[in-house]
Each structure stands twice: as C-alpha cells, then as structure tokens.
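A single protein chain has been omitted; all remaining protein chains appear in their positions.
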C-alpha cells in the first residue's frame, strides 16, 4: 500500500484517541497546547517525504533533543562517554533519584534526565559556544536554518525545574558534573525547548536509518557501528519506563518527549516522526504510539 | 566472508576469555563444569548449519528454557498472559524480590525468575501432562526426539532453590500463582534442567527468524505479529540487567542462561547459539557475548 | 487520680473510636471479631491490678508473642542473637522483603516478621519440645496454667501464610534459617495464635518493669541490663513503621499485634495492656494507641 494512503488511514483511526491523553501541565506553555492535534511525517532514504495533519506546526521537542545531544557527544568523545553514564533501561520514571543514589551518581542511561544532564555537561566542555554550535548542528542535520530555542519555554522550565536542579546537584556531589550547576541547567533547558515540526524531525534523524551518513550532505555524522548502537539504545531506553512496551508494540528504535513528539527509526529505510500532545500515564504521546504501531502493522515493516 | 571461516576466527579470538569467566556455583552440577569449553552453531533459513567447538556437547540450558515456556503459553493464551506479567526491562538482578514487591506481585517481564514462575504456573493449567507435553513441544521445535530433562540437575536446583521458593510464595500471596507452590517449582526446575547442545538450540529457535513458521514442518508456532513481539521482548529483557548492554554490543534479540548458553535471533536470516560456561558479573556467558559481538561485527549483520 | 477512675474515663473517651478502625481480615478468624470491644488492664509492682471493659475476653495476641520468643532466645543465647538480626527500626511495613534483600538476609530487628522468623528458628534449636516449652514459659510469666495456642487460628494463618513462607525461604537462601521451612513456619504460626486477655498480658510482662525479675516468683528472667535493652528495642521497633509516632505520642516501650492488642511497659512502676480489634492504617489498634496516650497524659507518667 502507498505510504500516503496509510498515513491517511492512521490519521482517521487515531482521531478518537486525541482527547484521551493528558497534555503535560508542569509549565504553562505546554499546558496551553490544544490536545486535538496530530501530525505524522515519513522521510525515506529515496529522498521522499510523506506528511499528514499539522506537520508544519512547530512543537516543543523536549526529550527528543536528548538524542541530538547524545549524538553530538558520542561523535566527539566516542566510547569515553560510557564512563559517566550506563546504557541499561531504567525501570523507574525518567526523573527518579532513587536509582541514581543506588548506583553512586552514574545514571542508568543517557535518555533519563540524569543521564541527559551528564551529556549536557560534556557538551559544555566540548563546545566553545555550546548553544550556538548545538543549534547549528541540529539545523545541519535537518537541512534547515530556522530551527531555534524557544526562550520562553526554556525560562519557564527553569522556574519549575527544581527536580532537575536536584538531579544536577546530586550528580555533582558524586563528581559527575564538571561545569557549574547553572551552566548545565541553562543549556539543558535550552535544548529541551527546541521547536520543530514532524517533517523537520523526520529529516534530521534520517542519517540514523542510513548507517550514520547524512543523506543530504553525504557526510558521516556517526560511524556505522556507532549508529547501530545508538539505534539499539533508543530501542531499549528511548521511552522511559515504557521502553519494553514500546519495543513490544512498535518494534522500532524511538525517542519520545513530553511535548507529544516521537521519532522512530527504520534502519535501512526511513524515519517516522509523529506528534500529538495528549500523553498516556507514562508520559508518552498516546495517539503517537498508537500511530506508530498502526504504521508498522499496516506496512509490515519491523526490525524483528 | 564464509560463515564457517568466521566461526573459526571467533573461536580463536575468544580462547583467551574462556578462563576469565566464573562458572555458576550455586549447585554442584554446574560448578563441576569445565570452563575451558566453547561451542557455536548457526542455523539458517536456507537449511544450512555451521558449527564450531564442542557443539555436540549437551549443557544445562537453564533460563533459555524460559523462552520455550513463554512461547508455549503465548501460543495458547495470546495476549491474556500480559494480565499476569509485564514486559518491561527490570533494572534489577534476575531473582530480585524488590521490584516484585513495589509492583504488587506482577513481575516486570516473563524472563526474570518471577515472571517465568508465573508462566510456569500457566503451563500447569494449560497442559494435562505438563512435563511430557512441554518436552515434546521442544523436541518438535528442534526436530529431535532425544531432548530431555536432567533430573539430577533439577533435584539439585530444588534443594538449593529457596530464593525461587520465596518468589513463588510471594507471587501466591499476591494471587498470581494458581497451582500449588510445589507443582510450580517442580515444573520450573525441570524445564531449567533441560540439556541441549548449541546445534539443537539454534535449530529449535529458527522459527523466530522465520515469522513464527517452523521451517522443518512449515507449521506456525506463533503468528508473525507474536513472533516480532517475542523478538522485541528478547532484545529488551533477554539478558537480565545487562539487556541494554547486550543490545548495544550485539544488537540482536537474545536469551542467556547461567549454564553459559545464549541464543540469538537474526530475523529473516538465521539463529546463532553459543555456549561457554564461564560467566561475567551479570551472570551471562563472558566468551559467549563476545562471540556474538564478533559475529555481528564480522558479518555486518544487525537489526539496526 | 486513682488508676481505676482513669481507666473508666479512658473507656468513655475511646468509645467513639471503636467503629473507626478496621479489623484484620486476612484470615477468617480475625475478620469475624466484633470491632466494638475494648479492654484495658494495669498491673503494678505493688501487686495491684486494675481492669476495665472486656478484660476477661481472650483474643489472638499475634505479634505480641514476638516479645515472648525474643525474651526466650535472649535469655538462653545472650548477645549471640544479634549476629542474626539487627536492632534498628525498619522504616518499611512489617512484612516487607525489600529491606531484607538490601541487607543480605539479616532482618532489621526481631519484631518485623523476618526477624521473628529468625528468632523462631533459634527456639527450634534451643528447645527439645519447642511448642510445649514455649507455652510453659509464657504461662509461668503470667502465673497461669491455661494459656494455650489456638490451633484453628494457627491453621488458618498457615493456609494464608504465603508471605511468611516467602520470607522464610528468602532467609534460608541467605543461610539465616537452620531448621526446615515447615518447622519454622509451624512454630511461628503457633506462637502468633496464642490467646490471652489483657489481664494475663499485663501480668506476664510485669518483669520488664521490674529489672527482669518476675515479681510473682522472684526469679530473674533477664538481667537488668538485658531488660533495659529489651525495653529500648520495644520503644524503637515495637509498632512497625509507626514506632516513631508511638514513641512520640505514648512515650513508652510497647508491642502491638494485628489482633488489636498492645502491651506497654512503665519501667519501675507497672505494665499496661490494652485491646481493641479495630486497626489503623499502620496495623496497630486505633483505640488502643489512643487509650495509652490518654493514660500517659492523665497519669503524667512517662519515661521521658
């Protein structure tokens, strides 16, 4: 079946779910988003793009930015990053301090908040102008120039960010943060605030379906081996303590954010980005996960 | 490169590791095994088999049997099994009671001991003659007739099985065991005691690389969708609290046992079974994981 | 004010609370008890006794028996018992497995179930005829001959005792149980099933207010130092994870049971036993704790 037709079908089928999720409400900007929205974009290695719904509407990518920062650090530092973060699924919610304490300040993986804060600290040491260089890197991946931070969202996150401040202080008490608490939190809230639409998301992550080569520029972002490993990590840890269920239902490497976005990688073929702001109890897009499950079912595509 | 050549190379390269692992020592039968052994078998959908090392030597498959029991229950009961066990990675060692208590007697997944005990309880309700029917099922999968329980190992496990008895009692206190404690433990220790060699293992799991169809008989063991899901589950939960690392390094669905065996699935292509009794700190075969990582590196095969 | 008058006042004041608690319902015998009952007895070192309410009505003392068994083991083995159990408050519910796992099979204290099971195991090694000798010991303390086990309650506890079986198996997996699981559970459920009334309870524990000397027989049950220590332990650990609150409100060494009984010690003066079957959320007698708080407030008696 044609991909565009499939996207149309999916849009119809998930409509009843849009009102069932709950929009993230810990900051006013996210709480104000209309839950009745849905977008889905597919970018293929053949240079085709398929879109449905509000695919030009930018939303807050939130934790999906943790893949960009991880890629940036992995590309620069290689396997050295694993000295400061594990790569095991966490089994506890994304912002938990419990496991961090049991494991002496080494986060379980780079996708839970604690791990992403450690990666952010690495970027502060790697980059001279962290914010500028990071956003340039993301624009390059997407072949765009207009992707940017939403400073209002970043400011609001900071004002409500006591849990992340707790994590950063705790990590520093275990000598796993080298820059100042303020600098780490500032860059962290910035990259979480990035606004993108599903089409940009799908395109920017296409290199992960292409052995690490950006198909737009033919440049290697990661080595083939690093790419495989990053995809494996997204599969096992990309959706917090719902990672097992996501792998079971969708069967693809993916990463979600509380803004309602999810990116999924189909190695060797394409990427799929989906957005719907209503979240399930685990903090992942309710309609988004369903849309991805329908996509793999209808196309028969899976890594397994 | 030819698969047989690759197996030869791997055998050479893992030799130095054989003495570095530690043989499981909680029962005398396992403790007595010579660590200086290695076997590897590849079974392909083209009906080819490649072997190296002690591939005719039978060993105790231990937790690898949990995949057979899960398949048997999944095939008979479908998604009903998920009412009694989760499918999330556990983040704690395989025999931990902590998470079980926090989650009110619902095991995190069917591959940790608690989950496998619940699945075993299901088989007691499904089968009339559980032991006979289960071993028949496994023989059928492998196209063999001589695969059986090692009653001495089973007896010894039982004598040292207080932790598993604790888990079963705890599950029953949460009404997640319906048969008697004794019957559950008896069947559980029996299926963990099954003796097989790597060739038998590789062949018996080939249907998981074949969309659920046993290539020997052309019968469907699981539906294509169930097969995908089982593979996803093995990837996220198959190697205890080392699952993330296994996915990262090997990138394949797999399941390990403390006897030193590991089975890995390459969907659409083949299965790889490996055995070496020396374990790493997480309880998985030290040389076995290395051999699988080398296999994916040398062949370039990966699901990602 | 006269003690008898105070007891009358307390009886009046706690009446409205009798219906607010919730009777233990995990076994039919306890679930069938009428919650609308209250009894209180005071025994003094001057050989006086004061009673109010249903003080001749026998009830299931449950965990209060753990003090008898601890005393028996402490008297025979001295400080050796602390090699197998700690003496710290637990911070988790009385039948939790979590802390036990974290601390490698050494229970936090002898009053949580795990600790009491270890003490019970000690008695099996100390006594030739554990049940007979233990019940004789308790009768001697109370100056009675008719205190006995309630075999029906014991049998029912056993049938629903999977959590305690889990704990015992777990302890044995850590080599902290030396007799058979069955023998430990049998004696444990027996001593928890003992039936007594408040007058018998108050008298039997009077030696703890008397430096260890049984005032009825002038025999030393414990040394003065052991007695002090046992009282300290009851204060810090006697009411599960409500011990801090009990110390705060009542300020006396005490031990509660899910049958609704509580014994409290006023060193150098007297003992107070209270019974009311309705429990609060922490599993302690709701009216019983209130009655003890009123008693210390009205008499001005406290150890602090």
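The first chain written gets the first letter, and so on, giving A, B and C; residue counts start at 1 in each chain.
Keep in mind that, in the parts below, contacts are C-beta pairs under 8 Å (C-beta built on N, C-alpha and C of every residue); 3 or more make two chains touch, one makes a residue touch a chain.
Note that this is a predicted model, so its numbers are computed, not measured.
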Shown chains touched by the missing chain? A, C
Which listed residue, A:4, A:125 or A:169, touches the chain dropped from view? A:169
For the chain left off this view, which of C:156, C:173, C:214 or C:236 is in contact with it? C:236
What is the set of chain A residues that contact the non-displayed chain in the whole complex? 96-98, 101-102, 162-163, 165-170, 172-173, 181
Going by the touch rule given at the top, which residues of chain C touch the chain that is not shown? 86-92, 99, 108-109, 225, 227-229, 231-233, 235-237, 241-245, 247-249, 251, 253, 265, 267, 297, 302-304
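Everything that follows uses one rule, which is that only the chains that are shown with their structure count from here on.
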Taking each chain's centre as the mean of its CA atoms, chain A sits from chain C at a distance in Å of 55
For chain A versus chain B, what separation do you get between their C-alpha means, in angstrom? 32
Sites on chain C at which at least two other chains make contact: none
